[in-house]
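Notes follow the structure.
Of the protein chains in this complex, one is absent; all others appear in place.
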Amino acid sequence: MARFIIRRLLQMVGVVAVLSVLLFAWLRSLPGGTVSAILGERATPETRAALTEAFGLDQPIYVQYLKFVQRAATGDFGVSTGVLPGTDALQIFVDRLPATIELSVAALGLAVLLAVPLGYLSARRSGSPLDSGLVILSLVGVAVPVFFLAFLLKYQFAVEWNWLPVSGRQDSLGCTRITNFFVLDGLMTREFDCSASALKHLVLPSLALATIPFAVIFRITRASVLEVLGEDYVRTAESKGLTARVVRARHVMRNALLPVVTTIGLQTGALLAGAVLTEKVFAWGGIGDALARAFEVRDYAVLQVLILAAAGIYVFINLLVDISYAIIDPRVRTR
Amino acid sequence: MSPANPFTRRKDRIDELAATAASPSGGIAEAGAVDEKPGVSLIASAWSRLKRSPVFLLGAGITLVFVVLALVSPLIAPHDPAAGLLLDQVRPQSNPVPGPQDGFPLGADSRGRDLLSRLLVGSQQTLIVGVFATITGLAGGLSLGILAGAFGGWVDALVMRVVDVMLSIPSLLLAFSIAAVAARPSQVTVIIAVAAVQVPVFARLLRGSMLAQRSSDHVVAARALGVTERAIVFRHMLPNSLAPVIVQSTLVLAVSIIDAAALSFLGLGNPNDRQPEWGQMLGRAQTYIYDYPHLAIYPALCIIVVALGFTLMGESLREALDPKSRR
Amino acid sequence: MTTTTDQAQASPPNDEGDLLLDARGVKVHFPIKRGVVFDKTIGHVYAVDGVDLQVRRGETYGLVGESGCGKSTLGKAIIGLEPPTEGTVSIDGTDVASLKGSELRRRRKDFQMVFQDPMSSLDPRQSVESLLVEGMRAHGLASDGKKTTARLRELLTAVGLPAAALKKYPHEFSGGQRQRIGIARALAVEPKLIVADEPVSALDVSVQAQVINLLEELQGEYDLTYLVIAHDLAVVRHISDRIGVMYLGGLVEEAAADDLYAQPLHPYTRALLSAVPVPDPEAEDRREQILLAGDLPSPSKPPAGCRFHTRCPWRQETRCDDERPQLRVVEIDGVASGHRVACHWAEQIESGEIQPQVVAPTATVGDLLAGEADGSDEG
Amino acid sequence: MTDTATTPRPSRHGDEPLLSVRDLSVTFRRQGEEPFTAVDGVSFDVRPGQTVGLVGESGCGKSVTSLAIMGLLPPRGNTVEGTASFEGTDLLRLPADEMRDRRGRDIAMIFQDPLSSLNPVVSVGLQVTEVLERHRGMSRKAAQPVARELLDRVGIPDPDRRLKDYPHQLSGGMRQRALIAMALACAPRLLIADEPTTALDVTIQAQILSLLKELVEDTGTALVMITHDLGVVAGLCDEVNVLYGGRIVERGTRHELFANPRHPYTNGLLASIPRLDGARGAPLTPIRGSVADNLPWDHACAFAPRCSQPVDVCTAQTPPLEESGVRALRCHNPVR
Partner (left out) sequence: AESERDDSGGGDSGSSDLKDTFTFGAAGAPDVFDPLYATDGETFRITRQIHQGLLGITPGTADIQPELAESWEPSEDGLSWTFSLREGVTFSDGEPFDAEAVCYNMDRMYNQEGAGQQAAEYWTYFFGSFSDDPEGSLYDSCEATDESTAVINITRNTSSFPTILSLDSFSMQSPAALEAGDANNVQAQGEGFTYPEYSTNPVGVGPYVLESYDQANQTITLTANESYYGDAPATQNIVFRVIPDESTRRQELQAGSIDGYDLPNPVDWQGLEDDGNTVEIRDAFNILYMGLNPERNEALQDLRVRQAIAHALNREQLVQTQLPEGAQVASQFIPEAVSGYNPDLEPYPYDPDRAQELLAEAGQEDLTLTFAFPTEVSRPYMPDPQRIHDAFVQDLEAVGITVEVVSKPWNGGYLDDVSANGAYDAWLLGWTGDYNAADNFLGTFFSNLNQNDFHTSVMPWGETLSQDLQAADAIVDEGEREAAYQEINAQLRDEYLPGIPISHSPPALVVSGDVEGLTPSPLTAETFDTVTVSQ
């Protein structure tokens, strides 16, 4: 197990390293860039040249990369030029991460909590109207563009009915920040109105973000439960006269969850992508939002850090998935 | 699995069997009855099962309508989708979007162009984006997948690392990045960006089933027969690995159309809207979405329905082609 | 196939010209790889571990043994599907184990394989016709369209399928019919040797008999040599002229079919034969079984000495645990000269000098249940 | 203690059938396909301590019969008719939860493929103890030593370690033993074994069969042995039912049946099998064709197309099952 984890960690470093080279070369081959983003219409050849030089963008790409690696080794991943000029890019990532995690956890939690039981139900009643309804719903869920759904949600729940806030993470209540997980912070500082406000703000974005993972997890769960229900060992369990609950939990779900866990891992990656859209439309100050902004203003340092980190997170989550897989599945664990 | 249930055969088989029963031949080599009808390939039998599936029919119906529309829409569209026929009525404040009127049942867009015509003709570019993105993704994925699956070993390891790197960037982000690289955003860059996301997916899928095929008995059998490696890869491993790829393709068609809309929403879509495309129409309708939501809702509905059509088709294909689901 | 027992044929093949297949010292070891960064080989599965095997032209050689003892692997090594780690395999005088790439491919015409699972060994997407033509084409036998069609018909007739089968697909046939297609495919390239890996074990008894008869018929008709791999001893006995018994990667006994069954010398063979149920209640009631303890040890950690010593009821304190017995001709009266066995104590066992140990008696299930019931009553 | 343990064990060869199956029919209905009757009016009795065999080729309805009795057929798409009375209760009409109470306690089942029949992600120990927990009301802890004993008694070496192991860590034989241990955990009065040795090697098969035999002899448990191997039947069963196309075509005690097979099918089966005893030269006479060539029973003899001695009536009329005592036969033109 330990060997397996170390191996995967090393692979992860490899993936991120390769990616960093590609990313670096690619970003710098983009037309335009940081300098023109900063200067806008006001650019003159002199100011342009001066800034280009100041940023070291006039040097050959490999020199820039080596310098980047050198600095990165000391934990310096560059400074933002556009998203939050002057701020350490890594710091931006660290600051923004809690927002994205909060949103992703909420969305994924919502998706999993709904999808797994419904998937089970659907499989158990396969062929029934309920099953067909849920399946179609899940298919529609995938087919609706996220930003459109987000607009509809906001329009109905926030503007028309005024039940929930339109965007943002919290009302400006002057809340104390500790971890930047707003819900958690509110609980820790006993500023419960802060938590409540943060929770209210979470509802719509996480709903919007949850649709696709919900649909995917639902379908996997359904398919996987259907498959497991046909397995011999379920029949064995039934032949032993076990209660329906034990059969369901121990024999059906524990096996059916294996592919579901993998899918959840993959969906976490997809969530990061979905977050770009969702965070933008909900003005959610997370990584996705920062990424969109960094693209607009060609903030290389932030782009580098955020994309590498996103990749790292993705790979890391998949490592976690593999580990949890091993925990659930003894065939992997005891190999 | 055993072959078709003997008892479910049609009545005429009974007579035929009864006939064989009447004349017992002593030949020990006789293997039993084989009917004279031409053979039904796996695809054909999957197809006959599909034909009865309402889900598939619905999906295929939607898809068919969509494809036909894409082909004939320039002919049936009431107006030129690029002509600002109602431009005169456009007033940025008082009337930014001309409403429905004679000859313009859905009204026009902000540049006075007939919305109905744009929606109709939009199917064409939408189909093009979907199909070409899928084909491009497929081509990339297939080449990588075949490489990995056919050779295995270090080629496989190398290809899979490449795929890992691609997969490690969340999909939309990858599309986003690629669209942003484009010196000149256009339909082609959108297609490439959307397709790139699918390359690792296809590659993995194909590699997985190719590797499974590699050690399967019928491939070993072909090898034992002395069939060349090339033929084994292309005649045996590849065709038998394609089913999941085909299923994935239909799903990818839907995803591509939606992704293209997302790119458009992020301002990375095809800037040229003379030839309308639904995703682009939806993305650009953001500006008007509050007061003139119909500009967004029509293309959004079109996208949802078409995506649903492809997805329904893909899912029912998956079920029909998956031996496990034939229960 | 001949069913007569000809002493001359059953004797060990010493005339080299007579041999179609001559495998010497074949070993197939699969590396077990594991590692943190790079995979290292941390051990081997000794699937086949030093087997000598000779099959004469026109003969049927049967290979039996428990699951996992390396039968299939040996079969594959012989026809070059699994390169042997060590040893030579010469078929019709050429060493095929050393052949590579297209040379090996061309030689494949001479040796074919019939697989166990008739469904999975047929490409489900190919019609029977293209299945059959494929091999012919690979060896340039399908250049003439008319001849090919005629040949296809001939093949189908040979395996007892109607011509209508040509246009059909594997999934449209019953198991026995599929196996016939598999056989026809092997026949299509006019091979000299056919390695049949469990050709009938996936079939129903009635169909099994058809296929066995078919194989026998074809052998006569096409001058085939068979290496039949099976775990069903009755089947093997029925079709084979000579039989080799494998245990954990090695041959433990080899003899003409009748000799082997009449007088099994290796303890493992004895146990194996005694374990086969017979469809005759009288015989069943009389049958004395030698129950082996436990299972086949893992081929990645084969026991030292005699591989069978961990389960052998006749195991002796000496030799068995540390000295690997070689196949040898024993000097026992009435045992044919071609009968070879790899047991240190074959003679002593045969003469009754050595008696099997009593298998440790286990309490009956009834005792157990009664005991529990009592126990819980008290508690 | 549970009632199972306190009720006196039924006499070893009591005359009252423990299980009495009458006219059992199972019809599968799938959308878009004609209904298919897999089991068609099957009747047989099992007495305590008796071993009854159900033999036949693949697809003849052996498993469906056993699953129907156990109430384990898929919940939808089939109709089950007839009765299966177990000590007077019709199992087929029993409410689902009552059936659950009986399964594993009164009637247990062993399946063919020991690997796929064991849950790969649950330890062997738990899979054994859960039965004890369920039916004997034991706590997990109390069940542990009992489970250990059970494994020990079915001949699994080092049971303490094996309890913690997962199915994939066991060999095929051990897995089947573990399955048997589970089936035996509550001392059921009826055990249905569906091809319990088909997936195993002969030496292991011999071990398992002798274990089963011992069990029947020692506990008086009735055994329904489902197999396609006539050899297994010959050695184990008191009474043998031969199934073809979902119907019983012949029945007899094993001595009778093997000595004097009357149905061409039974006869053909016996003639198809290469035998270890007897002379090697004896040629095999297989049955023609395959199960795929069956005729529907409702206006013909299903076996007619494959029969070695068909007469005209075979394809025109359904042969009835003629019973006399244990012996029964369904044939228009029996052998001899």
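Think of it as A, B, C and D in the order they're written, each chain with its own count starting at 1.
Keep this in mind: contacts are C-beta pairs under 8 Å (C-beta built on N, C-alpha and C of every residue); 3 or more make two chains touch, one makes a residue touch a chain.
The structure displayed is predicted, hence computed values, not measured ones.
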{"item": "Left-out chain, listing which of the shown chains it touches", "value": "A, B"}
{"item": "Option from A:Pro60, A:Gly75, A:Pro129 or A:Gly174 whose C-beta touches the chain left out", "value": "A:Gly174"}
{"item": "Hidden-chain contact residue, picked from the options A:Ile5, A:Val18, A:Ala43 or A:Ile101", "value": "A:Ala43"}
{"item": "Sole contact to the chain not displayed, among B:Ala133, B:Ile289 or B:Val306", "value": "B:Ile289"}
{"item": "Residues in chain B touching the chain absent from view", "value": "84, 87-88, 90-94, 96-97, 110-112, 180, 183-185, 267-268, 271-274, 286-292"}
{"item": "Residues of chain A (touch criterion as defined above) contacting the omitted chain", "value": "30-34, 36-45, 47-48, 50-51, 54-57, 64, 67-68, 71, 76-81, 83-86, 88-89, 95, 98-99, 151, 154-155, 158-159, 162, 165-175, 177, 180, 182, 191, 193, 197, 280-283, 285, 289, 292-293, 296-301"}
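Please note the rule applied: only the chains that are shown with their structure count from here on.
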{"item": "Centre-of-Cα separation between chain D and chain A, whole angstrom", "value": "53"}
{"item": "Chain C residues counted as touching two or more neighbouring chains", "value": "174-177, 210, 213"}
{"item": "Residues of chain A touching at least two other chains", "value": "none"}
{"item": "Residues of chain A that touch chain B when the two form their complex", "value": "11, 14-16, 18-19, 22, 26, 29-31, 135, 139-140, 142-148, 151, 155, 219, 226-227, 230, 269-274, 276-277, 280, 291-292, 295, 307, 310-312, 314-315"}
{"item": "Chain D residues within the chain A interface of the complex", "value": "67, 70, 72, 76, 99-105, 108-109, 111, 113, 116-123, 126, 130-131, 134-135, 166, 168-169, 179, 182-183"}
{"item": "Residues of chain B touching chain A in the complex", "value": "161, 164-165, 167-173, 176-177, 180-181, 183, 254-255, 258, 261-262, 265-266, 279, 282, 286, 289, 293, 296, 300, 303-305, 307-308, 311-312, 315, 324-325, 327"}
